[in-house]
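Removed: one protein chain of the complex. Kept in place: all other protein chains.
First chain written, first letter: the chains are A and B, and each begins at residue 1.
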Amino acid sequence: MAERVFAMPDLGEGLEEGKIVAWLVAEGDQVELNQPLVEVDTAKAAVEIPSPYAGRVVALHGSVGEDVPVGAPLVTFLVGGDELGDVAGGGSPDRFPRSLTLPQSRWSGDSAPGSVTSGTPAKATPAVRKLARDLGVDLAGVIATGPDGRVVEGDVRAAAVKGGASEQDEGDFERIEVSSVRREIARVLGEVAAIPQVTTFRTVDCGALEAVRRELEVSPLPVVISALARTYPAHPLLNASWHEDEIRTWRHLHVGLAVDAPRGLAVPRLRDADTLGIGALAEEIRRSAEAAREDHLSLEEVTGPVTMGVSNTGAYGSEAGTPLLTPGCAVTIAFGVISPRALIVEGEVVARPAATISLTFDHRVLDGAAAGRALTALVALLQSPDRLRDLPS
Amino acid sequence: MDAPGDRAGREPERIILPDGTAVGDPDVGLSPDDLRVLLRWMVVARRLDRECIALQRQGELTVYPGYEGQEAAQIGSAFALGPDDMVFPTFRELAAALVRGVDPVRYLWYHRGTWHGGPYDPRATRFGPICIPIATQIVHAVGYALGQKLDATGAVTIAYFGDGSTSEGDFHEGANLAGVWKVPAVLFCQNNGWAISVPTAEQTAGEIWRRGAGYGMPGVLVDGNDVLAVYRATRDALARARAGDGPTLIEARTYRIGAHSTADDPTRYRDEAEVEAARAADPIARFRTWMTATGHADEALLTAYEAEAEAFALGVRDQLTAQGAPPVEWLFDWVYAAPPEAFERQRGEALG
Partner (left out) sequence: MSEWTMSGALNAALRDALREDPRVLVYGEDVGRSGGVFRVTDGLQTEFSAQRVFDTPISEAGIAGTAVGLAFAGWKSVIEMQFDAFSYPALEQVIDHVAKMRMRTRGRVDMPITIRIPSFGGIKGKEHHGESPETYYVHTAGLKVVVPSSPLDAYRLLRHAIADPDPVVVLEPKARYWTKEAGELTTDGLAIGRGRVLRQGDDVTVIAYGTMVARALDAAATVAEEGVGVRVVDLRSLSPLDEDLLQRCAEETGRVVVVHEAPRTLGMGAEIAARVMELGFDSLEAPVARVTGWDAPYPPASLEQHYLPSVERIVEAVRATVAY
């Protein structure tokens, strides 16, 4: 048994819809193949449509007087038994068509007219334009000596030799083509830069962190994220966002982890980081980083909402920085490199592994005091071996 | 005044009356088995036609031109053809196609929009491609017949066309050439009363069969709903052609019970009363009556034929509805026997 939906057919040479005049069957009726099903009024004529199946009428789609568009469901049947076979479109040995692709335009549309200075495009024949392109000469700046103010070949060659009469030093730079991804990143960061954001810094004594992370055989990052997960419930503005005149604090922690990917910065999402133990976090981080490197991030990973941004800038040696906010987050944290520093411990100068946390916050959501308090709490946790060992592993 | 060569007076040739009684000599040289085959084909054709209309209403065919009422005209004439004879049809001759052994599923590809006029092999089936431009196939038939004459094959070519066709220049040119070249051809007109919405009286002022004289060939008028009369008239015309006596024009008077096609609404231009009257002269009903009265068929046989027709129609339905869209390559295949380079480049461009 299977359900089959019979759509309103095109009853004659491009009709767009049919108006239901009368149903000749009711829902629940058992019908035979070709049994009259419905009377339909088209733009041309009144037509009786016979049933395309033998079976039971499950649903009638459309009431008397209603216009049903061609292709929209008309009747749903329950069709029984043995050889259903494929109906209209399947089952035949013939191949299905590939889509027709339109030919690529042969004109690349560069050296676009309407360029900078004069406002009227340079006049030049196709051959001269090509020459200009090949020689890297900007036609807009070339002095034209040809008929009708046209740039001729000689003009282009002269401009190429001289280095041109154009404003810039032609040939003094190399062009790196910008990918669409990078263009998108540039656009988004431009928007982010408009948000009022402030970065505050805190030094962390990483003795405890290093010890615990070595025990667990992980890098510092998953431990830091786990610590963040433990910290934000008491400091909800850490895990919040500004939303059109309201602040939203999020129940769960979805970390937007900044990773380096071939096409540029990628920010895969660590979902529900607050529910993962350190081991699981480490695995997720490793997987995301690898996927990003190989350009394998799934759509879900790069488009889901994030609530807090984390950047492991220490991985490439940065001590501190002013990370830009990850879009949608009130806070982005950069964890700097752990390296030996001279710290004062109990009045003595000692060499300790230490790192700087750089926390950028959206000043519409937090103020310095709130950010400071949150950081204090985070650092206290990171510096306590007992409490670190208490984090879910 | 009847011109020399006319076989008919004012009344069409007739053997079986609408009520099923015989008025002429029913012995047309067919065995009882042959007679049963005729009936069987008509029953199958009628049932298939109905199925095709249903298929169109279900969106499986784009536009379908039905032939209900014309079964005897097509089947009676097609049945008389020899295996080497050739048919050039219009777009309404599915019943004749069945008799010639054309696969109806492939024929119906045309009305499904899968392929144009000749998805079946016209040379193998001796049945030309479905032809839409009115009357143009008549000229093809005459050319083919000339080819047969040049090769002295003894084969005859039949061109089917309707009453509307006789207004087109190609009917005149074809008939004229056929007469001048004295080709072995039969020009078979199914006068079904209507060319879409134009009745025959407004199509032409004279009677179609009479034009034969104008082209130097016999003109025959036959009751197109009388399968035996149609068979006989065609048989005789074929024999004349085979003997080298040239072409014949046959006008078979019948009636188009259905619409011109599924895109047509005949209630806009004709009376239901006329259609009812035509039903009373139904070709299958009268033949069935005569067959049972003469003992060539009985109820059991008729039931069996109807069951067979049902199964046949449903089989066509199954195969047809399973047919998917054709491959895009078909746009370019077969256009040329020797495709030019520029054409191949364009094919590459279109198919990626």
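Remarks
In the analysis below, contacts are C-beta pairs under 8 Å (C-beta built on N, C-alpha and C of every residue); 3 or more make two chains touch, one makes a residue touch a chain.
All values reported here derive from a predicted model rather than from experimental measurement.
From the options A:127, A:234 or A:380, the residue with contact to the unseen chain in the full assembly is A:127. Checked against the hidden chain, the listed residues B:104, B:143, B:218 or B:246 yield one contact partner: B:143. When the omitted chain is restored, the residue from B:104, B:128, B:283 or B:324 that touches it is B:128. Contact with the omitted chain, checked across B:85, B:170 or B:282, is made by B:170. If you put the missing chain back, the residues of chain A touching it would be 106-107, 125-130, 147. Where chain B meets the missing chain, the touching residues are 86, 88, 115-119, 121-123, 128-129, 133, 136, 138-148, 150-151, 157, 169-170, 173-174, 176-177, 180, 333-338, 340-343, 345.
As a working rule, only the chains that are shown with their structure count from here on.
Centre to centre, using the average C-alpha position, chain A and chain B are separated by 63 Å. Every residue of chain A that touches chain B in the complex is listed here, in rising order: 6-7, 9-13, 33-34, 44-50, 52, 85-92, 94-98, 100-101, 103. In the complex of the two chains, the chain B residues touching chain A come out as 51, 54, 56-60, 62-63, 262-265, 267-268, 314, 318, 321-328, 349-352.
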